[in-house]
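Right, one structure below, let's go through it.
Shown here: the complex without one of its protein chains, the others still in place.
Up next is subunit A:
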Amino acid sequence: MYASRDVILNDKPTNRWLMPVIAALLAAAIFIIDTFSSLDMAIAVLYVVVVLLSANYSDRRGLLAIAGLCVGLTILSFLVMHAGNYDLSAVMRGLVSIAAITVTTLLCLENQTATQSLRGQADLLDLTHDAIFVRDIADTVLYWSDGAERLYGWPREEAVGRPAASLLKTVFPAPLADIRGELFRTGRWEGELVHTRKDGSKVTVMSRWSLQRDEKGRPLAAMETNSDITERKQAENALNQTRAELAHVTRVTTMGELTASIAHEVNQPLAAVVTNGEACLRWLGRAEPDIGEARASVERMIANGRRASDVIARLRALARRDEPLQAPVDVNEVIDEVLPLIERERATHGVALDVAPGERLPVVLGDRVQLQQVVLNLALNAVQAMAAVPDGSRRLQIATRIDGQEDRGCVLIEVRDTGPGVDAESLPKLFNAFYSTKKDGMGMGLSISRSIIEAHGGRIAAAPGEDGGMLFTVALPNPGKDASGDSLPEERRP
């Protein structure tokens, strides 16, 4: 622990034996001069130098003893010099000396108390596992804790005096000017930094900066407390990776469930293309070719070909295994893109569809395919949940709207069904992995949907519908809510 005191208090270990010797010699010299010279002055006042010297190496009790000794020597000299001859000025000189020694001792004791509390604080900084360092306004390291030595590998004497950012090759999450701006404005900053250790390895830290100001309020130094979150970051990344893979697997599984519907969705326009082609040939092959009918057939062929390729493009996007993106997404478009995929499923289950897209919805930030997956899952669940309900009362309602105040509230997607609903006991378990109310359900759909929505900073909830059935609500954060005026989400539209 000495080392930390070196930096803060500049107290060199060699003083520990040199100082007492000097102090003792000095005291002896003063005593001899005071006792045996006939100088008419308060030589004993010089004992304060002995007290001052001793304050550097003595504890409280030692200092009191030394001070007492000095007072004793003063009195002894007085008694030897003035045995029986107490003239007033000599007594006054003696008293002044004793007062000086006493006052100096008291001041030293007070100073020692303050120093000890400083030392205690510095030792405490070294106790924490966090790396702590203090740097001045020019970024030069002034103090470097034991934790900083351990985390970064640079010993204190190598780190102190060097610019922190270049020593640690700091990678900042935002422009440094912005970070410093916040530090100077609010007195603190917090964020994730990537540092490079002495051995060249990288470390991700959660960094907290506090600004110290002088009495005039001018920035003086910043204390930086860094805790190593490299492992946590790695675990987080691995978790995100796994989540994305699982989302992909579940998506492909859902698509497997929809194979018949999807095949139909592609086959239907292809059938129309072929039949239109046959018809076209026959219109042209007539004794009097009917160009008008032939043209209409070809136009329908083109339209149907496009329809088939649109379906395939959507399927390819859903089946692709990409890293989740953060891009502006219009939730109404997401719903439009998903509905054709469940169209056949919906039609064969005799489910009426009611879509109420909200107007002037802000775009949300997220991964389009993953959001499609959530809507697909909720809509498909709703359709399948209504299988047991009598014909004519199966209704799937999908609505989007802004929750509360425009431009501020969340973007809501509501999926309602008129199925038998879920009993109160099962409701809290709905989003658990491997929990399914379906006979052959895998129980992954809602669990994955929840993790997707939560990764988007939103939430998903299930509740009994007002008229029976279930209501699933997805709430996605509105990026316009916190954005400043120059980055309204609408402007990011392509």
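Here is the rule we use: contacts are C-beta pairs under 8 Å (C-beta built on N, C-alpha and C of every residue); 3 or more make two chains touch, one makes a residue touch a chain; residues count from 1.
The working rule: contacts and distances are computed from a predicted model.
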Protein that the absent chain corresponds to, by UniProt name, given "succinate dehydrogenase", "Chemotaxis protein methyltransferase", "Response regulator" or "sn-glycerol-3-phosphate transport system permease protein UgpA": "Response regulator"
Residue, one of A:Ser37, A:Asn267 or A:Ser309, that touches the chain absent here: A:Asn267
Per the touch definition above, residue among A:Ser58, A:Ser97, A:Thr254 or A:Asn304 touching the missing chain: A:Asn304
Contact footprint on subunit A, counting only the chain that is left out: 260, 263-264, 267-276, 278-279, 281-283, 286, 290, 293, 296-297, 300, 303-304, 307, 347-348, 350
